[in-house]
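In this view, the complex is presented without one of its protein chains, the others remaining in place.
Right after this comes chain A.
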Amino acid sequence: MKAWTILAAAATLTLFGTSTGLAARTDLVLGMQLEPPHLDPTAGAAAAIDEVLYANVFEGLTRIGPSGEVLPALADSWAISDDGRTYTFKLRSTVKFHDGTDFDAEDVKFSLDRARAADSTNAQKALFAAIDTVEVVDPVTVKVTLKQPQGSFLYNLGWGDAVVVAPESAPTNKEKPVGTGPFKFDNWAKGSAITIVRNPDYWGEPVALDRAEFRIVPDAASQVPALLSGDIQAIPNASIGDALPQMQSDPRFKVVLGSTEGETILSTNNKKPPFDKLEVRQAIAHAIDRKAIIDGASSGIGTPIGSHFSPANKAYVDLTGTYPHDLAKAKELLKQAGLENGFSATLKLPPVPYARDGGQIIASQLRDVGIDLQIIPVEWADWLKQVFTDKDYDLSIVSHTEPNDIDIYSRKDYYFNYDNPAFDKVIEELNLTSDEAKRTELYKQAQKILADDAVNGFLFELPKIGIWDAKLEGLWENSPIQANDLTKVKWLD
C-alpha cells in the first residue's frame, strides 16, 4: 500500500513536471547487459548485483567514491588504535532500514559476523579474514579487533560484499533487498528490469531521482537503437563496438571513456613447462604488441599496462617499457631457454569479446617468434573449472576486475601457479602498513617484481564506455568499484 502511494505520488509529480515544463525530469532508465542472478551483494560475485544496489540501496560502514577513495557512510567517523589492530566506529544515529526497523551497532555486528561465519556464502570472504572480534560498545559504537593490522581494512569495508544488512531481512535480500540507502527496491520483473524508487526517510542528502529502472539489454546490437529511440537514457557500461563514432558525433548523447579496475592479462601457468622458465615468459612479453591488441580487441580504447595494477590508482607506475615489443629479443630469449625451434601450447579463451578477439591477435603475434598456439574456446563455467580451479591450462586471457587485487599473486595455489617469497614479503608488509606514503612505495615494489618476473602477459586496462543523454549528469566516469552510483545523478533542464 505504501509503495503504491509513493508510486502514485511520483507519477503525479512527473506528470506535473512535464505538463508545466518547470521541473526537471526525475526518472531514469539505464541499460545493462547482464541481469543479476539475485539481489544480495553479500552472497554473489556477479558485478550486476553491485551495479544495481551498491550505494543506491545498500550501504556499508565506509564506501568507495568515484575516484576510488574511502569515504564515511554508515560510520560517521572512526579511530584506529596505535597498534593498528582496533577500529572504533561511531555510527550515524538516525538511520532506518527500508522496512522501518532501526539501524544500530547490533546490525553491524550481525553483518560482519555473518560474512565471516563458517557457513558464510560471501563471495569475498577473504576480505573479513583479519577480523578477530566485533563488539557492540553502545548502540552507536562498534569496536572491531583484528588478528593483525591490515592496511586496507577501511577500503575492504567499502566493498559491496561488506554492506550492512538487518537480521530480519538478510534471509530474503536475494529477492527483496532491504538496505539503508537513498533508494528502496521497488520491483524486479525477471529477465526484464529492476526498479528502485527514492527513499523518503533517507538519513543523508536526498537524491534527485524519484525512480530509476535498470533494464536488461543482453544483445550489444540492441543497445544503440534503445538509446536512439529514447527508451533508455543511459548505458553506463556499453559494449557497442563499431557504433561508437556514430554515438560520439550525436550531440544528444555524451560518450565518456573511462577506466575500470580490470587488468586484462594473458594468464600464464607458471609451473607448467616451458612457462616455468623466466626466459620463455620474457620472450612472450617481448613478442606481444599491446597496441595491436587494444586496436583489435577493444576498438582502440584502453590503457596499456606493464604490471597488474590500475593506471587510475595513484600508486601506479608505468612498467610497459620493461619488455618492449622486440621480436629479435624474443627469439634470442627462446634460444637461451633451449627452444630455438619454438614450441606449441594451448590458449583457452572465455566467451568475452576481448578474450576471443585478443586471443587471435596474440596467437598470430606469438607465431612470429615460433610459438604455435592452439586456440580452445571455452564457456565461463568451463573456464572456471578447467583454468581457474583445476589449473589445467597453458595460457588464457581474462580481465581481473576486482579493485586493488595485486595480492592475488601471493595466494598459494592461485591459478597462475606463481610463487615468489620476495613478492609475498612485500604483500605481507603492505598488510601491516597503514601509512599512505609507505603503502604507495610498497605497491610500486610489488608492481615492479611482477613486471620483471613476467608472471603473465600484461595487456591493457579494460575501458569503461559510458553513453548517456547529454542532459544527464552525475554518473561515474570511471568504475573504481563495480557500481552505478545514482546518488548524485540528476537531469539538467
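One rule holds in what follows: a residue touches a chain if its C-beta (ideal position, glycine included) is under 8 Å from a C-beta of that chain, and two chains touch if they have at least 3 such contacts; residues count from 1.
One rule holds for everything that comes next: contacts and distances are computed from a predicted model.
Note on the omitted subunit: UniProt lists it as "Peptide ABC transporter", one of the names in "Probable succinyl-CoA:3-ketoacid coenzyme A transferase subunit B", "ATP synthase subunit b", "Peptide ABC transporter" or "ChsH2 C-terminal OB-fold domain-containing protein". Although one chain is not drawn, the whole complex shows that of A:Asp76, A:Glu168, A:Glu379 or A:Glu436 it is A:Glu379 that touches it.
Between the chain not shown and the residues A:Arg85, A:Lys143 or A:Lys174, the one that touches is A:Lys174.
Which of A:Pro37, A:Pro273, A:Gly338 or A:Pro353 touches the hidden chain is settled by the complete complex: it is A:Pro37. Screening A:Thr86, A:Thr101, A:Ser120 or A:Ser434 against the full complex identifies A:Ser120 as the residue touching the chain left out. On the side of chain A, the interface with the absent chain consists of residues 35, 37-38, 43-46, 118-126, 174-175, 189-193, 215-219, 221-222, 225-226, 228-231, 379-382, 384-386, 388-389, 400, 402, 405, 408, using the contact rule stated above.
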